[in-house]
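A protein chain is absent from this complex, but the other protein chains hold their places.
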Amino acid sequence: MSGNTIGRLFTVTTFGESHGPALGAVVDGCPPGLALTEADLQRDLDRRRPGRSRYTTQRREPDRVEILSGVFEGVTTGTPIGLLIRNQDARSRDYERIRDRFRPGHADYTYTMKYGRRDWRGGGRASARETAMRVAAGAIARKYLAERLGVRIRGCVTQIGPVRAARVVWEAVEENEFFFGDPDQVARLRELIERLRREGDSVGARVEVVAEGVPPGLGEPVFDRLDADLAHALMGINAVKGVEIGAGFACVAQRGSEHRDEITPQGFLKNDAGGVLGGISSGQPIRAAIALKPTSSIRIPGRTVDARGEAVEVVTEGRHDPCVGIRAVPIAEAMVAIVLMDHWLRHRAQNGEVEPPLAPIPPQA
Amino acid sequence: MSGNTIGRLFTVTTFGESHGPALGAVVDGCPPGLALTEADLQRDLDRRRPGRSRYTTQRREPDRVEILSGVFEGVTTGTPIGLLIRNQDARSRDYERIRDRFRPGHADYTYTMKYGRRDWRGGGRASARETAMRVAAGAIARKYLAERLGVRIRGCVTQIGPVRAARVVWEAVEENEFFFGDPDQVARLRELIERLRREGDSVGARVEVVAEGVPPGLGEPVFDRLDADLAHALMGINAVKGVEIGAGFACVAQRGSEHRDEITPQGFLKNDAGGVLGGISSGQPIRAAIALKPTSSIRIPGRTVDARGEAVEVVTEGRHDPCVGIRAVPIAEAMVAIVLMDHWLRHRAQNGEVEPPLAPIPPQA
Amino acid sequence: MSGNTIGRLFTVTTFGESHGPALGAVVDGCPPGLALTEADLQRDLDRRRPGRSRYTTQRREPDRVEILSGVFEGVTTGTPIGLLIRNQDARSRDYERIRDRFRPGHADYTYTMKYGRRDWRGGGRASARETAMRVAAGAIARKYLAERLGVRIRGCVTQIGPVRAARVVWEAVEENEFFFGDPDQVARLRELIERLRREGDSVGARVEVVAEGVPPGLGEPVFDRLDADLAHALMGINAVKGVEIGAGFACVAQRGSEHRDEITPQGFLKNDAGGVLGGISSGQPIRAAIALKPTSSIRIPGRTVDARGEAVEVVTEGRHDPCVGIRAVPIAEAMVAIVLMDHWLRHRAQNGEVEPPLAPIPPQA
Partner (left out) sequence: MSGNTIGRLFTVTTFGESHGPALGAVVDGCPPGLALTEADLQRDLDRRRPGRSRYTTQRREPDRVEILSGVFEGVTTGTPIGLLIRNQDARSRDYERIRDRFRPGHADYTYTMKYGRRDWRGGGRASARETAMRVAAGAIARKYLAERLGVRIRGCVTQIGPVRAARVVWEAVEENEFFFGDPDQVARLRELIERLRREGDSVGARVEVVAEGVPPGLGEPVFDRLDADLAHALMGINAVKGVEIGAGFACVAQRGSEHRDEITPQGFLKNDAGGVLGGISSGQPIRAAIALKPTSSIRIPGRTVDARGEAVEVVTEGRHDPCVGIRAVPIAEAMVAIVLMDHWLRHRAQNGEVEPPLAPIPPQA
């Protein structure tokens, strides 16, 4: 278990480096009988794809995914699903200059100390390029959850640097190049990102994901609580430095009489819990938020050391996103889908015969 | 894997309910040769123990732990370490009144929906009482990490409701009954907690943990990054709603030129990364923070439904902490210790023969 | 994962040494709603118990098991079940003489090389005494399988040294002190075992287990096939040197036209497959056999070395079984129960919604 597999029953194993021949994944544990084609995966891959807008990295990757196994006559068979994307636009020469210096804020130094060597081409395994496979795998989970359980998973950016969403208009999210929740801020964002690009700098972002229609009962106390597994999956996305469920850090200043979500036969009265109580889903929407750091791949020179430990200066040329958070929306959605799918199977395994003594309490209207 | 085990190589499995006969744990994977006695575990258990001060629950539990296996002639043998604490002061009658109603903000409803039944006595398995075993298990990890690697793990409360620590004075933390980092705020906290107690209400808290002396190289990309596993372990503590590493959510408003921690031969210049780059420890101190919600066990009546789905009112009598965050400090430290220990073993397994090409960069002075 | 846990969804973790204070286990993943008391576990424990007949070790252990958690109001709750047995009749002084010499055929030497030390009292963790917890845990699986799926698991000894069972009369198995399948051989066995006891020697045994009523569909290709997991569980019993499924090694000399079990609408025509095809249960009885070596704890002196690597002679005094295979019957049954239970949950997780296109083919009449 070298960390390249996530999930216990619905497992996703990824492989591949930024500038290697290909990226791949094995999705194991998908129930049989799900209609599945490559087009089902391509939609989310296209949302994450680099070179999609002028506000993201200019690397051009078609990211066409091939299903190598596990699907027969258009339907999943219950055997492992192999996925493959060939890399096409890798320009390793951009990285030759930094092959023996450790970019601050990057994994260059830590990979070198851990493995004794590093693949310096475009970040190697540490590159966000690896997340393409998570998106492809997540699309399978997402399709199953939607078709069998009616779960809908949506995400958007709610803050970039100083610009915050005052509200979330879901219909507008896919309409703007930042996946931003609040359409009124898009003009300001364009200005901000253009300025950053000129200055060769970058900025952080906040991304929120909501999963509606999740049945009550998912989550395994005490360690593999649903929120704990979501935190694991979301903190495992490149550049993430914080995870919140429901009220998140705002709960520190709350009173107990204020935080608890009261219940009536007509439904929960609000959702500060973010859909999870005692680590188990309550039937309310799952609400999670993440903080993504500003990428350290910037053109502004920084101090660092080289492989001999000597002081040098580093500048990242290459092709980079001024705000990596923008492309994180489909990735975060995919990770939530994978975790929910896994917990659905785990729940069904142990509790397949349970008949709860009452009808589910409706979520907050 | 029903969620009661954490870790891959250093594994901790806990069992037991709040009002059952006993709590227990199995700690598997501890290397042989570590001197270990029950006294080594008792120190942290005593820090977490209920009834320790007037500001925490008045349940009286001596929490004397017994080592049942895995230690011979005062030294670990490499076989699993069985731990046991008998429950003594369980007053189940306090809970009879709420046995068929779902306290809002509690796991009562979700356990019922998941398992078709619930142990209503004192929260059953969902009770924070279970965390005693995490503290005992964590003490083993902590002792190993301190003796073999020189790792020091310390935690404190840095915010309770509106009261924030302006600074952290480590020497003062164990001196005050709130494990608060800033001794200047203790008087205000006493006042706050007394008021809450009178009002029958509760409040949230922020807890920070710092691990110093962690060698570079711990963490398994891409899913089991060190920060991802810390997030899993910390979000898995009862009442936690948010986890941050390093700068945490503050990074959303940062520029890349500001966030990245520059490096010189004399050491890193600061630590916004919180000691983790690309999911792997950098040798800088690991810095994590968590948000704990205000407990929902309060005396102020709340609206809910009962097991028949009908509207009722609920009041939690029992004996409860007005701020559960206070006792979370040793628990959070224990979880960090368990994760670090696990990753030390995982790292050693795959990379036991690695000789990094340069000496470690010193942490920020 | 230091090897003290078996199962993926129905997991059994054991701890404890032969002469330590206690043996224990955590059974995790048992579905909620199963009626369970200590008496349900005691029956199988009593069958395995030492000192039960004059043909097994004379160590006197009542082996009274205590359920510490996971059961409330007489029914499992879905939370982990903690089990405990206190050791009572440990006579460590019997072992002082061999504490620094490695008994040939024992784990003394290998534990020392692996862990750098060993618990020399009665075999420590390597003692068959640990298997008491497997029997207790297996009894839970067995009860669930019997009540919910109608599975019946039975085992018996079919060979001891030169004495082979010509047939298996299930009704007679529990009637004789050897759990032998063929009542006509019992007198010969008594003679054999008495002679061995006088000579201070021991003998091997063959044990067979049959599980009837197992539904088709259990087993996860390609690595965790049902037969592969049975082989893992059975080879993991102390002293086992071989495992067979169905025809076993006899298939080497068979033709394909002879080995394959033909099918008619009335049922399979025979069962050389032992109930497993392609690693998945077929609905026929699962048939497994194991070979248990003669214990090396004998009174006949043997050559070995001591902890300094010098040549010495060793004799095992203590109290030992002349044929450890006899007490292995309930252990083997328990391991089969644990594996089947685990695979039932695994199957339900992934295939909970599957409706096979035809009715199950009946097993061989």
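Labels A, B and C are assigned to the chains in the order they are written; within every chain, residues are numbered from 1.
Everything below uses one rule, namely that a contact is a pair of C-beta atoms (placed from the backbone, for glycine too) under 8 Å apart; a residue touches a chain by one contact, two chains touch by 3 or more.
Everything numeric in this text was worked out from a predicted model, so none of it was measured.
Participant: Tell me which stretches of chain C touch the chain missing from the display.
Facilitator: Within chain C, the residues touching the omitted chain are 1-6, 8, 14, 102, 104-107, 109-117, 125-126, 130, 159-162, 196, 201-206, 216-225, 227-236, 238, 240-265, 269, 273-274, 276-283, 291-298, 300, 302-305, 307-311, 346-347, 350-351, 354-361.
Participant: In the full complex, which bits of chain B touch the chain not displayed? Write them out.
Facilitator: Here the touching residues of chain B are 8-9, 29-33, 78-79, 148, 221, 345-346, 348-354.
Participant: Using the document's contact rule, name the residues of chain A that touch the chain not shown here.
Facilitator: 1-2, 4-5, 8-9, 11, 13-17, 20-24, 26, 28-29, 32-33, 66, 68-70, 72, 75, 77-82, 84, 114-119, 121, 124-125
Going forward, only the chains that are shown with their structure count from here on.
Participant: I need the chain pair with the most C-beta contacts, please.
Facilitator: A-B
Participant: Would you kindly tell me how far, in whole Å, the mean C-alpha position of chain C lies from that of chain B?
Facilitator: The answer is 38 Å.
Participant: Taking each chain's centre as the mean of its CA atoms, how far is chain A from chain C in angstrom?
Facilitator: 45
Participant: When you check chain C against every other chain, which residues touch at least two of them?
Facilitator: 8-9, 29, 32-33, 78-79
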